[in-house]
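Okay, handing you the structure first.
Here the complex is missing one protein chain, while the rest keep their positions.
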C-alpha cells in the first residue's frame, strides 16, 4: 500500500507537521487537523481543539476509516469525516492536511468565479506531482461552508467523481484540504497551493 | 472561582504571554499590558512602560480591583482601570489582554461603520468560546480614543450593560482589549479576533 | 552628560542593536548604520559595508564628532556625517539609528505632501518621549536624496533650527534617521515611527 506507515511513525510525522505548520500560520487559534494513513483501514489524526503549535505525539489518535477512535486519548474532530473520505476513496492517499491560513481564508472569499479558482501559468505548479509544465491551468474548487459535514463530503465526492485533477479544495471563509501519497508530498502540495493562492491575491491587488 | 490562579502562577503565565505576544507584534515599542485574576479581589498585571518582549515574572505586579498596587515593584499602567473594570464586572473573567497590533490599529481606523465592525461567515469565529457555527455575525465595537480612561470605561460599561455578546473591543487608532476565563482561552480569543480583522482588511483591499 | 556611555558598553549595545534590527528587516543588503555617543567629543559607529545581521563588537569603530576614526578597524560610512551632526548639535543625543526598512523606503515615496508626512491620532505616538496624548500631529520631514551628504546635512540643520519637534526624518527612496538620549529610547522611537508609517501606508491602501 502506497503511503501507509506505522502508527508510531505516523504520530511522529503528524506531530512534527503540526508544529511546523502552526508555526507558519496554517493553524491559528487551535484550528486545523492533520492525518496520515497507518494501514488499510486505519489512520492517525490530531485530536480536536488543541494548540497545534505545541502538539505532541501522544495527542495524535488512531481512528478507523469511519472516523471512530480506536486508540489514543482525546476525541477526533468533527471534520475527521473529510479526512477518512479521502482514505476510503483511494489507497494512494497517505496524508491529508486541513489548514486555515489567512491566504486560504481570504482567497476563498474574494477569488472564486462560480465556485472555482483557476491557477495558470505559474512555474510552481510543477511542485504538484504529475504537473510537468507551467503552461497549464489548475482548477481549485471552493465549496460553500456548512456545519453539516456530510453535505460537504457529498460535494467533494461529486467533484472527485467527475474526474477533475485535484490536489486540494477550499471551503468558503474556512480553509483548505490538501492530500498526497505521503507526508512530505502533502506538505509540498500545501506549500505550493498556498503560495499560488497568495500570488493570485497579490496580483489582483489583495494583500496575502 | 473560575479563572483565578495563584499569584506565582499568574506571574509565570503573564510573563510568558508577554514575551510570546510581543514577539508576534502585539506590543510594539513597550505598548500593551496583560493581566490575570489571582483571587476574588486581586489581579496581577504587567508593570508600565517595559519592553514586553523581554518581560520577567518580577515585572508583574499585584493589584487590587481598583488598580492600586498591593505587591511587587514598578507601577501599574494608567490603562489598568480597563482591566479591573472587567474583573469587577464578572467573576468569570480570568485574563485580560490589551494589545496594539498593526492589524488592530489599522482596522480600527478604516473598517468601522458607525463605531462597529461586523465579522460574519468565518469558520474561525468558532474559536471564540460559545460560537458553534460560522453562520453568525459578531459585532466588535470600536470606541473613540481618549486619554480620560474613566470616559472610556463608561463607554465599555454601557456596551456590556446592553447585553451584547462581546469577546473584545477596539479603541480607535489604539488597539484591542480581549478577555476570557483563563490565559489559554484569552490568547485563543486574541489570536482569532486578530486573524479575522486581518481577513476583513485583506478582503477589502487593505494590507494587514 | 546625558546618554554618554563607555566605548566598551557602546560597542556592545551597538552590535546587539545591529543584529536585532537587521534581523527585523531594518538593514537589508548591508545597508544601515548605528551609533552611540561615548563621550563629549567621541562616538562609536558601525563600520561601513558589513552585514549588519552578524555584526560583532570589533566591527564598531570609535570616531570624533567630525567623523574621523580614532580607534578600531574598518572605515566609517560616508553617512557618518549625518550622525555626528546630531551629536554636535545637542549633548542630549546619545544614540542615532539609520535604517532602510521597506516601510520607510515606500513611505518616503508615496506618502509625503510637500515633503512632509503627518502622523496624527495614533495612541502609539505616546511611545515617543515627550508626547503624552494621541490627540496630536507629528510631522516627519522627507528630504530629497542626494549623494552630497553635506547638502543633506544642511537641510536637516535648517529643519531642526526652525524648532520643529522631531524624532526622526526620512530621505526619499532611501530610509530614516532616528535618535534619542540612549539606545533603548532610540530603538523604541524607531519601532514606533516605523509602526506608524506602516499604519499610514496600510490605511491608504499600500502594503507595508
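To keep things simple, chains are lettered A, B and C as they appear, and every chain counts its residues starting from 1.
Basically, a contact is a pair of C-beta atoms (placed from the backbone, for glycine too) under 8 Å apart; a residue touches a chain by one contact, two chains touch by 3 or more.
Just so it is clear, the model here is predicted, and its values are computed rather than measured.
Residue in contact with the omitted chain (choice from A:17, A:152, A:183 or A:201): A:201. Checked against the full complex, the candidates C:10, C:67, C:94 or C:175 give a single residue touching the omitted chain, namely C:175. Only one residue in the set C:28, C:115 or C:184 touches the chain that does not appear here, and it is C:28. Even with one chain removed from view, chain C keeps its contact list with that chain: residues 28-31, 51, 100, 102, 105-106, 109-110, 145, 147, 171-175, 201, 205-208. Looking at chain A, the residues touching the absent chain are 121-124, 127, 132-135, 184, 188-189, 191-192, 195, 198-199, 201-203, 205-208.
Everything below uses one rule, namely that only the chains that are shown with their structure count from here on.
Note on chain placement: the centre of chain A and the centre of chain B lie 32 Å apart, centres being C-alpha means. Residues of chain B found to touch two or more other chains are 201, 205-208.
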